[in-house]
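Right, I'll just put the structure down here and ask away after.
Removed from the display is one protein chain of the complex; every other protein chain stays in position.
For clarity, chains are labelled A and B in written order, and residue numbers in each chain start from 1.
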Amino acid sequence: MAKLPKKEELLQYNYQVPATDWMDTPVEFKPGTYCYGAKGKNLEAVGFPNARDWSPSEEDWKLPEDWKGTVLEGIADRLSKYRSFRLFMDICVRCGACADKCHFYIGSGDPKNMPVLRAELLRSIYRRYFTTSGKLLGRLAGARDLTEEVIKEWWYYFFQCTECRRCSVYCPYGIDQAEITMMGRELLNLLGLNTDWISGPVANCYLKGNHVGLEPQTIMSNIEIMLEDIETITGKKIEPRFNRKGAEILFVAPSGDLFADPGIYTCMGYLMLFEQIGLDYTMSTYASEGGNFGFFTSNEMAKRLNAKIYAEAKRLGVKWILGGECGHMWRVINQYMDTWNGPADFLEVPVSPITGTKFTNAASTKMVHITEFTADLIYHNKIKLDPSRNDHLRVTFHDSCNTARGMGLLEEPRYILQKVCNHFYEMPEETIREKTLCCGSGAGLNAGENMEMRLRGGFPRANAVRYVHERYGVNVLANICAIDRAAFPALMNYWVPGVEVMGVHELLGNALVMDGEIERTMDLRMRPLPGKGDDDDV
Amino acid sequence: MKIWAPLLAVLALVIIAWLGAGVFEWTSLFGIIIPYTAFAILVLGFIYRVIKWAQSPVPFRIPTTCGQQESLPWIKQDKIENPSKTWEVVGRMALEILFFRSLFRNTQTEKREDKLGFGSSKWLWLGSLVFHWSMLIIVLRHLRYFLYPVPAFVQGLEKLDGFLQVGVPVLYLTDVFVVLGITYLFLRRVVIPQVKYISLAADYFPLFLLLGIATSGILMRYGLKVDIASVKDFAMSLVTFKPQVIPEIGTIFYVHLFLVSSLVAYFPWSKLMHAGGIFMSPTRNLANNSRAVRHINPWNYEVKTHTYEEYEDEFREKMRKVGLPLERE
Partner (left out) sequence: MMYNGGKIITGLIIFALIITAPFWLNIGQADEPPEISLDTPVINQLSEKECIESAEFMRSQHPQLLNDWRDQVVREGKTVYTSSSGKEYQISLDNTCLQCHSNRSEFCDACHAYTSVDPYCWDCHGGGIAK
């Protein structure tokens, strides 16, 4: 990993444009700003073309023989399959409204990170080969030839976009750079050009069921550890429930929650809640991933990974599916899963067994978001909460890009937060809800080697966190996304030290009053609760 | 080059019209053949482009949600920004098309040393709205040349537009606003460095062309003067398919007409098609209801997956050891 620059150095940028036109400004592969290239074995595992080891910093990218033909055919194919793609290639007027909406542009000042220019990287090729004006007028019409340099530029900038869709909120025609990035990444994958951090998890997820590559026995031992901790904290012994046929509900979480700090605390929150309400559920070691790095690769790969969820629900004979806290997982479930792998006619319209609430908004997909489920429980007074256990925490909430702009799940987590803690503060209006700023690490960019770029992309969000940190003493950044939980600790450490990162259900787990529990003296991180029990604070 | 080429192109169009109609008096060409052809290109080209888009399906339901989803009954849905029903989508689209809702959200990001600020920035919204609405009213006002008797709504529009009653003929507000709008849209392209950096010749050309059209029209009405009864005779002859040029109409009229013909013929092949495109935009024109109603992808195809059986085959021993249930022992 490249050495991290100091804050002052990182902030030595401005929004001035280069002296040279963007077409004449070559891409510079500066360590710390890009990911490693995909490994051959990971591409091979899922049958991708041109599987080989390569490095973006080398001159030769080992492109296949007829790479140019492949790309142009790939463009033509996608133009005919996606109206969004063709339309977004055609109708941009370059008004620039999107320009300063991208967190990577805001945090780096690199004009090719303006969504409009990122799109022009591909549009210029579209014009050159697919429009009459581009063929005739060339550069004057904003067209340029497809060269290896262009491919490198695509790779650099399409893997410097987190598909967060913030630009699309502000675009007067709704042009969505995420859609264009997705097309660009599909084209790159035709040439075997992915990143290591995406292709590795994809191969893992395909073969082992989850991105982090947890094998069944590892999942079980991780869960055991969490359950032991829960017992220590609450005195409650909980049985693990996996691959159990005949359960009412299949629960699918992002694998980050089964794997590492701080996701595991969120997972402990889920498990405690399910225990307390006596939910008849099972998890699966096979469908042990709600997230979908295939989505950052190609439509087909995303569908292949997603197929496990319905397949497992069918095999286990559950009635419906409950999904954990994860961002892009929910964009996929809300906007893609049923279309890809439905109809889920072997499932029933989800009904909460505790409150009887019928989730008609999930009538076809049959999958409910855990914050919808929990908000409903709280609204119907089905669980007892002691928010004072979170009194030492001053909480703000980060809307994940995908749940905000690809779903509209805004109030459910806020409702829960307001019930489980007494100190909740919103970040400024321009940085939350549909206008939320990305963590800078989504869409498969949360690798280590591109940390500088992640810090830059995360700077706008951190800036808003710092605002509430300084103003209200906020010390917890709550969220409903596994990538947030993985990415934010490092970003907060760098930009706003003193702010911890917690899933909403971790905070719920703290506040949840369980039947027959011992007096709580620790939070889920097994740290003493101030002012509670035997905390003598010496 | 990006600015000069389109400017020269528009000046060339002016000179062509001035030479062609004024000096060589090819009035049938500039008065009849070119306008008819240009109009046909506009109508057919526009339809062609839309059909071209329509030939690509919308495989996934991908609205950009800008408000609370429909979920639990006690949570208030934002029906306009996150519609789940058709009429709500209509509302969203109407706001977008008529009032540029998304541009209204615009903010400006500023970096002050180690802090960022997000300020409201409505100028682009205002400038675009002023330009587009002025254009619409101007086009509708021109119906007075193409219809006889002139419908009451056109007369009403004229009254409204000229309600200040300044000068003879009465000054139309939209004439002022459209020039202001175009000027603003042009100036921001050259003054704001980032916008200049992303601008193409194709962004300047329509602005210059529109400015040429507005200028020639304004000159005709307030300065050089033409006999509008003859203009109307001519316009009526076109729309009743009995085309007849009227030789005495001044050259300025032909310049105006030729620039308009150029614009409408250029329209379908340019970014101006955003006018049709906005209706087709899948991030705006779809309801966010894909969990409640299955969206069909016409080209959805079977893919190779890693089945549970394959998974169990690989991990059977490990699964048995930790007590996980198995399909095959």
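We take it that a contact is a pair of C-beta atoms (placed from the backbone, for glycine too) under 8 Å apart; a residue touches a chain by one contact, two chains touch by 3 or more.
Here the structure is a predicted model, which means the values were calculated and not measured.
K.L.:
Which visible chains touch the chain that is not shown?
P.N.:
Contacts of the unshown chain, counting the full complex: B.
K.L.:
Just one of B:114, B:227 or B:327 touches the chain that is missing; which is it?
P.N.:
B:227
K.L.:
One chain is left out of this view; which of B:1, B:23 or B:168 touches it in the full complex?
P.N.:
Answering carefully, the residue with contact to the hidden chain is B:168.
K.L.:
Which listed residue, B:95, B:126 or B:147, touches the chain dropped from view?
P.N.:
With B:95, B:126 or B:147 as choices, the missing chain is touched by B:147.
K.L.:
Could you please point out the chain B residues that touch the chain left off the display?
P.N.:
So the residues of chain B touching the missing chain come out as 42-43, 46-47, 50-51, 54-58, 143-150, 154-155, 158-159, 165, 168-169, 225-233, 236, 239-241, 248, 250, 276, 279-280, 298.
Here is the rule we use: only the chains that are shown with their structure count from here on.
K.L.:
List the centre-to-centre spacing of chain A and chain B in whole Å, with centres computed as mean CA coordinates.
P.N.:
34
K.L.:
For the complex, which residues does chain B have touching chain A?
P.N.:
1, 5, 49, 52-62, 64-72, 74-76, 78, 81-82, 84, 96, 100, 102-103, 105-109, 111, 113-116, 118, 124, 128, 192-203, 269, 271, 273-274, 277-278, 280-284, 288-297, 299-300, 303-308, 311-312, 314-315, 318-319, 321-325, 327
K.L.:
Could you list, by residue number, the parts of chain A that touch chain B in their complex?
P.N.:
Contact set of chain A toward chain B: 7-8, 11, 14-17, 21-22, 47, 79-87, 90-97, 99-101, 106, 111, 114, 116-117, 120, 132-133, 140-142, 165, 168-176, 179, 206-209, 215-217, 220-221, 242-245, 285-286, 299-300, 303-304, 307-308, 311-312, 315, 333-336, 338-340, 342-343, 357, 359-365, 367, 372, 375-376, 379, 404-412, 415, 428, 430-431, 433-435, 459-460, 463.
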